[in-house]
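Mind looking over this structure? Questions follow.
One protein chain is absent from this view; the other protein chains keep their places.
Now for chain A:
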Amino acid sequence: MLIVFPIIMDKKIVAVACENLGIKNITSDASATLINDSEMRIRQVIGLAINFMKRSHRSQLQSKDIKRAMKLCGLDNIYGFPSSVPLKYKNLPNDEDAWIIDDAEIQLSEFLTSKISPPFDVSLHSHWLAINGKVPNIPENHTENVVEEEIKENVPNDKILIGNVTHQLSLQQQLYYNTILESLQTGKKLQVALDSLYNDSSITQVVPYLARSFYQLVFESNSLELLDRAMKMLGALALNPHLNLEPYLHQIIPTLLSGVVRTNLLEEGHWVFRRNTADIVAKVCEKYIQYYDDLKARVIQLYVSVLEDPSKPACTHYGAIQGINAFGAQTVKTVLVSLLGEYIPHVLEPRLRSQDSFMWNQVKGALIEGCRKVVKENPAAYSGLEEFFGNELAIIES
């Protein structure tokens, strides 16, 4: 005679476990007793594990809690269930009751060759959660409701004394700064550095130092590789959605522009480099246009002034054209196309016949690329542009 328990466990489990131990033909009474007992033990272990979870100030039960609870119950340790990553289980395709751990497959050869960086050490970060009860507007705090309140309270206070603020970089920040510069110089861990510059919200304090370093470096160096890395990093930094680099734009924009229209850079691959940098410039202008209405206009003005100066070398012209191209079809149409009438007969064509025609062909290519954008948007413009490029435009277009 048995009591009907509110059992969660399936009786099959006992049968399977017994089979594993080599016991066959277990009687139903025995299996019922076993299942009651194991149910009780499981409840005991889980109860203890929840206790451990709560004392660890967590609200999610992890496998290490179970491990501790089992240890307290005097049970053997079960290995192979790491707790840093939550385990995912999936059904076996043809059995609904069987579950396996959904492990990602790792190619050993790739794994062995990949570089594994040790995890970051624990560090302490301090910030003001409130100053005299008011929440300061810093990335560490929730500030949605705070900003308005702050402004209101500060308006009547027109005399605010701001002392000399000296801020010192913490050891970790100094380390970060050095690592970024090292990566810039050597190219080591470039992707990690770029990811960090683009995603990290906590690097605000390092930004002025980085901006200045990039600024100096770009004007001193003439190595394409280095410049390429510098531009990518600067772009990532400027486009970091968590940061506002408005105070440093006076350093960042000239640095980036110098990459686009540099005169003395002719290493292999510089065409691609100029083009990529032009894209970055366009994106940065797009992001910060809310602070300076004329930012984009001023950059375009600079490009136009380059194109109007025939004494500049082909690579600079190329950069300027790509710079305009990067702003999109509309800008190309209003700025570049209107220039073509003057530019092609008086600047481009004479030089296409000169010694360095190869380089000027690149310039022409850039022009065609820009015009292609215009045509793509508005096919009617094709006939107007055909007079400058003839068949070439059509071929590229197709």
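To be clear about the criterion, a residue touches a chain if its C-beta (ideal position, glycine included) is under 8 Å from a C-beta of that chain, and two chains touch if they have at least 3 such contacts; residues count from 1.
Methods note: contacts and distances are computed from a predicted model.
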The complex's invisible chain, by UniProt name, from "Trafficking protein particle complex subunit 11", "Protein kinase domain-containing protein", "Nucleoporin SEH1" or "TFIID subunit TAF5 NTD2 domain-containing protein": "TFIID subunit TAF5 NTD2 domain-containing protein"
Selected residue (touches chain absent from view) among A:77, A:94 or A:123: A:123
Hidden-chain contact residue, picked from the options A:15, A:72 or A:226: A:72
Residues in chain A touching the chain absent from view: 1-6, 36, 40, 43-44, 47, 51, 54-59, 62, 64, 68, 72, 84, 119-135, 140-142, 170-172, 199
